[in-house]
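Missing here is one protein chain; the remaining ones are kept as they sit in the complex.
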Amino acid sequence: MSIKTAAQDVFGGFYSLLVGMRVTLTQFFKPIITVQYPHATLQLPARFRGHIELILDPETGLPRCTACKLCERACPSQSIVVEGAKREGAKTKSVTDYRLNFTTCSLCGSCVEACNFDALQFSKAYNVVSYDRNQFAKMDLVAQAAEKGRQMMAARPAPAAPTPAEPAPKAAQP
Amino acid sequence: MNSLLSLLSLEPVRLLLYLVGICAFVGFNAAYLVLAERKIAGRMQRRPGPNEAGLGGWMQPFADVGKLFAKQIMIPPGVDVLLYCLAPLMVMAPPLICLVAVPFGDTLVARDLNLGLLLVFSLGSVNVMALLFAGWASRNKYSIISAARVVSQNVAYEIPMLLVVLTILMTTGTMNLNEIVRQQAGWFWHWNVFRGVWTLANPLMPVTFVIFFICMLAETNRAPFDMAEAESELVAGAFTEYGGMGFGVFFMAEYTNIVVGCSLAAVLFLGGWQSPIGVLSGPVWGPLWFLAKLYALIFTVMWVRWTFPRTQFYGLLNLSWKILIPISLFTLLLSGALLTLTHLR
Partner (left out) sequence: MPGAECQVPNDGSVTGAAGVPQSTIRDPQSTIPQETFVLNLGPQHPAAHGVLRVLMTMDGEWITRAEPVIGYIHRMHEKMGENRTWAKFLPNTSRIDYLSAMHYTHAFVGAVERGAKIEVPPRAEYLRVITSELNRIASHMVWWGALLSDLGGLTPFLYAFDDRELILDLLEGLCGARLTYCYYRFGGVCNDADDDFLRGCRQFVRHMPARLKLYHDLVTGNIILRKRLEGIGPISAEMCRKYGATGPVIRGAGVAYDVRRVEPYSIYPQFDFEIPTFPQGDSMARYLVRMAEMEQSLRIIDQALDKIPAGPVMGKVPRVLRLPPGDYCYAVEAARGRFLVRIVSDGKDVPYRVRLRTPSFSNLSLFEEASRGMILPDALAMMGTLDLVIPDIDR
């Protein structure tokens, strides 16, 4: 290698180091891009896949699930166990016990897609913690839905009282 | 009051105060340079660095020291106990001694030695021996390989460093560090790094400065020359067998070496405690200028570390033997020839 190419190699190489240093220096003065959790949190997108949850009927505040077990059959990891029973005076079954094994769930969405009654959706819960393993191995979705239903019904405004001049509407036949 | 002042002007008392001050300076730097490195690394990577321990993370060094003290200091069985215990002492003592000769201000120097430069560079080689002791005493195959690499790396980079220092010595004519700084009085173009160019004592002085900086990085085992400590390929380096505060001492010594190296660079090339604009000098401004230059150089050392990948071992040695030594020899000869021709001393 001649002296000329050696010198070019050295000075060209040194210049490349300075170019690299300039890059890091410009980045040094730019604002930080990390979000300082837990002091700040990120907005989750609408389709975010947290663990599944039962969808509540807005009228009654109860889960729409009829325990047809389509989700249980569709799950590739056999993570769902559903039990249901017919309530007094109801036409279809309703769910009494819905256990999700979140330790084996792969969040694939087969259950959500398989459901015929639009009773399942992904929640937005991303920071679930517990001291008890059963909270995840036997995640009780009915209890979670009951809690949400209570909150929903409590927050619902009372219906308007009928005015005295109008006759009371006839009660609908069950 | 008068008796107190007369007591303070006694030489042993003055020295004791300086030594305490140097230890405090070194301790503060070792603790907070670690935090500074992590914060600088974070900001270069667009993240904040440690910011939970105290406001902005200022208490992080306390957390680190607490953690290190809480660890068990164990001497592994079968090690050479004398060398094992001696190594951390030997690695920490030389930089502390070197700081005795470094002038922080016009009169703010522990000992105005006429051979200050010689002291600093002779002690700089001792830390190599300390690393060799650590690697050898650890009775660990990989530590000794790593220590052997460190020794060959440091020996290779001592030579261009000393050649560069000889070049400076020829232009300054004195080994007294404070005298070298006094010669650079005036504006920033009077600093050695620029003065050599326009007085034609050494037109390649900026190149000399860069070579000194690179050698200083290699001597202190900083990236991109950190084969000894960041052997992420297979070994953890010469310090594997040290735990807790023993490891902490090596860490502190590395940062102290960086402080010593950068203060030397500031003193020899950048005018030490001289102001760059001619005014704003004095017993208060002098140390402030010195510290500003020191920390600017330390920032550059950290900046370099977080920008570049590591060189290979043979690349590192090639750089020294095949590139830096020829260039520094050339600048030495050039400088000598020019000084003879122009009869400057």
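For clarity, chains are labelled A and B in written order, and residue numbers in each chain start from 1.
The rule we apply is simple: a residue touches a chain if its C-beta (ideal position, glycine included) is under 8 Å from a C-beta of that chain, and two chains touch if they have at least 3 such contacts.
Because the structure is predicted, anything quoted here is derived from the model rather than measured.
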From B:Ala30, B:Met44 or B:Leu68, residue that would touch the chain that is not displayed: B:Met44
Those residues of subunit A which, in the complete complex, touch the missing chain: 12-14, 16-17, 19-20, 22-24, 27, 33, 45-49, 74-77, 106-110, 113, 122
Hidden partner interface residues of subunit B, rising order: 41, 44-47, 223-224, 226, 230, 232-234, 306-315, 318
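Note that only the chains that are shown with their structure count from here on.
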Distance between the centres, which are taken as Cα means, of subunit B and subunit A, whole angstrom: 54
Of all residues in subunit A, those that touch subunit B in their complex: 10, 14, 17, 20-21, 23-25, 27-28, 30-34, 36
Complex contacts: residues of subunit B adjacent to subunit A: 40, 42-48, 51, 210, 303-304, 306-308, 323, 327
